[in-house]
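Quick notes on the structure that follows.
Shown here: the complex without one of its protein chains, the others still in place.
Residue numbering begins at 1 within each chain, and the chains themselves are lettered A, B and C in the order written.
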Amino acid sequence: MTDRRKPVFLVIGAGAGIGGNAALRFAAGGYHAVLARRSDEAGLARMVAEIEAASGTASGTLLNAAEDGSIEELVERTERDIGPVHTALYNLGAQIGTRALDQTPHRTFELGWRLGTYGVFRLAHALLPHMTARAAEGTLGTLLVTSSTASVRGNAGQHSHAAAMGGRRMLCQTLNAEFAAQGIHVAHVIVDGPVDAPDTLGKLLGDSFGAFKQAKGKDGVIDPAALAETYWHLAHQPRSCWTHEVDVRPWTDTPWWNDNPDPQVAVTRRPQI
Amino acid sequence: MTDRRKPVFLVIGAGAGIGGNAALRFAAGGYHAVLARRSDEAGLARMVAEIEAASGTASGTLLNAAEDGSIEELVERTERDIGPVHTALYNLGAQIGTRALDQTPHRTFELGWRLGTYGVFRLAHALLPHMTARAAEGTLGTLLVTSSTASVRGNAGQHSHAAAMGGRRMLCQTLNAEFAAQGIHVAHVIVDGPVDAPDTLGKLLGDSFGAFKQAKGKDGVIDPAALAETYWHLAHQPRSCWTHEVDVRPWTDTPWWNDNPDPQVAVTRRPQI
Amino acid sequence: MTDRRKPVFLVIGAGAGIGGNAALRFAAGGYHAVLARRSDEAGLARMVAEIEAASGTASGTLLNAAEDGSIEELVERTERDIGPVHTALYNLGAQIGTRALDQTPHRTFELGWRLGTYGVFRLAHALLPHMTARAAEGTLGTLLVTSSTASVRGNAGQHSHAAAMGGRRMLCQTLNAEFAAQGIHVAHVIVDGPVDAPDTLGKLLGDSFGAFKQAKGKDGVIDPAALAETYWHLAHQPRSCWTHEVDVRPWTDTPWWNDNPDPQVAVTRRPQI
Partner (left out) sequence: MTDRRKPVFLVIGAGAGIGGNAALRFAAGGYHAVLARRSDEAGLARMVAEIEAASGTASGTLLNAAEDGSIEELVERTERDIGPVHTALYNLGAQIGTRALDQTPHRTFELGWRLGTYGVFRLAHALLPHMTARAAEGTLGTLLVTSSTASVRGNAGQHSHAAAMGGRRMLCQTLNAEFAAQGIHVAHVIVDGPVDAPDTLGKLLGDSFGAFKQAKGKDGVIDPAALAETYWHLAHQPRSCWTHEVDVRPWTDTPWWNDNPDPQVAVTRRPQI
């Protein structure tokens, strides 16, 4: 159900992990949540129902973000039929697992870019004119972008993913450079750890997802509801104090810049230098 | 006044800017604030009184952090006489303005290190054993460290400051690498913009502080109360989702990694490359 | 003319700046240079003639790198008809000048990716199997990639360029992570200053190129022949001591991470933080 007096929180990539939890959080805080995801209409309906059960309002829509015009149409439809998007979250990943270069076909690499980089550009192109028009009248806008470790370093087997995320990060910086002083807060969130997200990591790991979480121990995997609080915080920082980049990971995880602390590994691999 | 049932928020560098506002915020959230600063007993008393007027509790103490044993004594005294420090904020800067190398005496450079790097090490040395002992029993601890742009890049005339802050940042990473999985959250906050802080930037700029703020425009200088909310958020992230590094700046400020957007400057300086 | 006993240096983006000078340098060092560029057959012939006049050998070819199959065909033809490519240089840029988001059409952004990121991927896909086969028999290979400041930070108006270069940098890291230990040296060169290159910067600046160089002063613009020496050095580092990333700029230029040192600007812009 739509309540036109509410600001809209639009999330592209609304799976049961980060996207869904962010929608839940923003709906609880008074936004109307618009959830877009590629497939699983039933899952989408469940998330909308969950939000409504918590006295929030939400709408769900299926979206093939890789298709030209799809994001653009969603933005226009939302702005026209639902309400002004005050905060948008681009939450599509482009992770395809670890693949050597010769196992990374050209069209895979291109699709990585379409979802990882180009989609952010398209969303910004479609949405920011609406936001800047409102910002000129005093209503700020926020563009949150979920990103990953691959945006700051390229690991073996990550040709498609890292190239896409590296482009995403630089694009967030250029968007921020152009739009921050116009009243649009762009935040690039480096999710540097596994998320308890059945629709992404869960699908990637398949049957071993449970064992993986077990092995990580208590609170060893990012709770997407916790991350949603950080998104909420970012979207409500006063404009005198805006964060552009922030990282998150579980307490027991080694940050990407550190060596594996396992002493067995460290010793055979290399001394500290 | 002390309330031994409260967790303690300890801030070293409790001026009227970031430190004082963080104390106010944590006191409002149920902590007993312990404020330590180098001088201005009257100013300290005013901050304690302000917290108490808002129904919080706080204690103030003068502290020469550069002196051996001073931080250590403060930690022991606080833990013994006031209560367990759940969150500490190291908020001392080491900015001395822009000085060429031959205007940077050796003892100035050393003092920069004492306040900028060594003080964090000393605080960690004194405090983390208390925190880890409690963390082993289920009470997590947080060490917040205010840092600056100089921790990620060294500008002309910043020999003392940048060397001290570069050391600070790497130290925060080594502390995090050792202590995160023990239940201590270490967060390094890159304050990449001017703060509306009369005791630091205000003193540095002197009479031109007002004109400076005027020139920056509305919300053009970081409101330390806004930054205090980010500190509060960091200190209360669930341990499955901890941030180690975050940046903040006013909406109208160019991030440190961007060129000055003034087209006059950009054109004469260099084309985009 | 081709000398099949020589190793081949293949440069994609062989204008009269970096590409042409690198070809000249490698030819002088005993390589057969293969120069590929998009247009200007006469200019290409002049560069080949210049190399031959200096007793080197070279071949030139026109290449539309944005076209599917073009890079692939060039690699196959070179390996089959000319000789083994020991060192390749991907030297295509994607700079289109400073353009606001609404002046950056979707197809421009996509073309930036095609030349900036995808071309490196395609070259690696086509060439590295040849190189790794030889490396297994003891002949190492080198992939040099000219890159830019936009690969490490996104400035205003650089949406297309920075996204493309950010992807390029991460891709170079993933290539290095997979191929270094197989004997392929991948080097990412951050050209953080204007180059005295008539075919790129010269065209971008047009009539003001001369005045620009004049204003930069003596040695104030990167001499591409000097940069070619750094490329030569990188391509001949023994494998126990390989560089992955290096930056270059003129002595009088401020590195990208520093503020403009002009005191007028610094003061009105912001104090050191």
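Keep this in mind: contacts are C-beta pairs under 8 Å (C-beta built on N, C-alpha and C of every residue); 3 or more make two chains touch, one makes a residue touch a chain.
Predicted, not measured: the structure shown is a model, and the values here were computed from it.
Trainee: Which of these, C:Gly43, C:Gly166 or C:Pro250, touches the one chain of the complex that we don't see?
Mentor: Within the whole complex, the residue contacting the unshown chain is C:Pro250.
Trainee: Using the definition of touch stated at the top, determine which of A:Asn21, A:Ser59 or A:Gln95 touches the missing chain.
Mentor: A:Gln95
Trainee: In the full complex, which of A:Glu41, A:Asp68 or A:Asp259 touches the chain missing from this view?
Mentor: That would be A:Asp259, which touches the missing chain.
Trainee: From the listed residues B:Asn91, B:Gln158 or B:Gln272, report the one that touches the chain absent from this view.
Mentor: Once the missing chain is taken into account, the touching residue is B:Gln158.
Trainee: Tell me which of B:Arg37, B:Arg122, B:Lys216 or B:His233 is the one touching the absent chain.
Mentor: From the options B:Arg37, B:Arg122, B:Lys216 or B:His233, the contact with the absent chain belongs to B:Arg122.
Trainee: For review purposes, identify every residue of chain C that touches the missing chain, sorted by number.
Mentor: 173, 176-177, 180-181, 183, 185, 196, 219-223, 226-227, 229-230, 233, 237-252, 254-255, 257-258, 261
Trainee: For the chain that got dropped from the picture, name the residues of chain B it touches.
Mentor: 100-102, 106, 109-110, 113, 117-118, 121-122, 124-125, 128-129, 150-151, 153-159, 162-179
Trainee: State which residues belonging to chain A touch the missing partner chain.
Mentor: Contact residues on chain A toward the absent chain are 95, 97-98, 148-150, 152-158, 161, 191-194, 201, 204-205, 212, 215, 253-254, 256-262, 265-266, 268-273.
By definition in this document, only the chains that are shown with their structure count from here on.
Trainee: Per the centroid of Cα atoms for each chain, what is the distance between chain B and chain C, given in Å?
Mentor: Roughly 42 Å, centre to centre.
Trainee: How many angstrom lie between the CA centroids of chain A and chain C, rounded to a whole number?
Mentor: Centre-to-centre distance between chain A and chain C: 33 Å.
Trainee: Give me the residues of chain A that touch two or more other chains.
Mentor: Only 173, 176-177 qualify.
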